[in-house]
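What follows is a structure written as structure tokens; I'll ask about it next.
Every protein chain of the complex appears in place save one, which is left out.
Chain lettering (A, B, C, D and E) follows the sequence in which the chains are written, and residue indices restart at 1 in each chain.
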């Protein structure tokens, strides 16, 4: 991995979301080496709130965030909504606009800035398909939300 | 490259946008093999219209679209604006909200569906940083727009 | 019909949506003469997805689009959503904002550009009323979405 | 003119905006008969504020609104912005998104409800083209804003 | 109360929404002195339409608006939606984005302009908390909508 890439928390979250199971090890070992936290999962729904909930639950269960602290959940929530802007492109809505999404997501928490005082940040990457509720009538979509935590 | 990846025009556009010069060959040779068209470039600006213009110009010059056909420019334009939604997350605006973006972009045009009648589609991927007009006060952002062409 | 009007696919879709049954013949015979496809219908709902679905179903049944091709459904979908922006003016939402819409819609597919290479385009016009879920507490609204197909 | 049409202030504004000079007489004589006020004009710009200003100026000069009353200008302003939502479909912005609009507009002020206590309402209709700042690379757009005044 | 404050219908609506029961008298006696109408209430929901409905119902029951006139309900509706923009900051949506709001609201109707011809205006103020559907995982939010009536 290149040095520039090392600090790119967003790109790493995206690569982690892209990764098939067999490709994950090289990414996660690198994240572990840096003492960064991470988690991933999959969710498909016409209901946007279910996607938000799935990412939140995953981040909590995989201990990327502390579920007891609103501060951390607040940071995560805004990162998720920002990521969903990239997926929905215009209005953060799925079923109400007669569309559905099938997404993989990854959450990475780490220190992307050289200055140690910049502290921890969280990146939420979502990648998958969005489209009509008809098999195959869908195209790819991506989103990334980054926040201080 | 895996079989599933082969059809993913969006993911390929993103990987191409991510790629440093020395990594590009494996991506572009694959795109060329499939007879897909592609182009890439960089742009930084506080003016969103300059980013749109830079991507349009790049797509024209690298012959990904036919600049004489409104049909093609219309497809490209909407793909660009959709991609910028992912970058701007809420309002497709930069300077008016006192922020600036430095982006790499890639445009890929190909046939992502097995059914040959689905014809050509275009993917615009943008990746880079967005933030205050102060060096280093910025974080990563990504966007992807896909349209039939 | 005037020569300028002849190419105006959007205005023709609007006039067709406006037309009462007895006025339709002059519009449809003109559209038929040009070998343009068209369809129309009515829908009233507080659920936006039902309006989108009604227009899609109507376009499929009246053979304005090929329901087997995602390419065509994608073009239609975006034209519908763009049209609904005109109706909803700010957020593409109805019931969640405690409002309902009663709409006539028309879909026209044709060749609005002189240059034959510009190919086919689709126009979706919606016209009717939007307002509170109380009879008479509503005013008119219009929307038009145009896309290449 | 049909009885239902008689009350439709929005549809009348649209027909008035559509009308070429030689077709206007039948519309305006009907509006005059009802003691409704009306005005129309044309404007083309990449700057949205110039379009808003042109419609406001036209409404003032043609005495559709009283320029001394904020109340009336407030009603008109919101009707204009709502109409521009139909034209811009997603974000009320032109040049910042590298697009331009060429529009005819009509303003009609009257009493569209049977109940006399519902008082006066104002309709702003805009119709024309929106697209790239390249001749012919544009398609039609429409918008309608209605407000109590 | 200061002279400038006397005309500020929005600030008065906010102070009235802020006021605990024991503080209300000084505000309402002042509003009564000016012959301004007012009402207030509380509502908590994940469904935005329930919040809109609660404010509408409250305004009707407390005779701030005439429920028989669409004109007045139209003015009120837009003021409510504008106020909810301040609460939701980006998209007028609650449950669909997995969030809930607990709000106090106040509606004030009066004559905030010196020029008597400017007539009556209505202000809707909402204040409370917005956040996750988890007790305490929420922060404050405010909104104000003002319209001529």
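Methods note: a contact is a pair of C-beta atoms (placed from the backbone, for glycine too) under 8 Å apart; a residue touches a chain by one contact, two chains touch by 3 or more.
Since the model is a prediction, treat every value here as computed from it, not as a measurement.
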- Among the options D:32, D:49 or D:115, which residue touches the chain absent from this view? D:49
- Sole residue of D:9, D:31 or D:81 that reaches the chain not shown, by the stated touch rule: D:81
- Write down which of D:58, D:91 or D:129 is the residue touching the left-out chain. D:91
- For the chain that's not shown, point to the residue among E:6, E:68, E:117 or E:140 touching it. E:140
- Query: Which chain B residues touch the hidden chain?
  - Reply: 91, 93, 95-99, 131-132, 134, 136-139
- Item | In chain D, positions touching the absent partner | 47-49, 52-53, 56, 70, 73-74, 77, 81, 91-93, 96
- Would you write out the residues of chain A that touch the absent chain, in ascending order? 69-71, 74-75, 78, 113, 115, 117-119, 121, 147-148
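Quick note on the criterion: only the chains that are shown with their structure count from here on.
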- Query: Taking each chain's centre as the mean position of its Cα atoms, how many Å separate chain C from chain E?
  - Reply: 37
- Note on the structure: So, in whole Å, the Cα centroid of chain A is separated from that of chain D by 44
- Where does chain C touch two or more other chains at once, residue-wise? 70, 74, 91, 93, 96, 113, 121, 136, 139
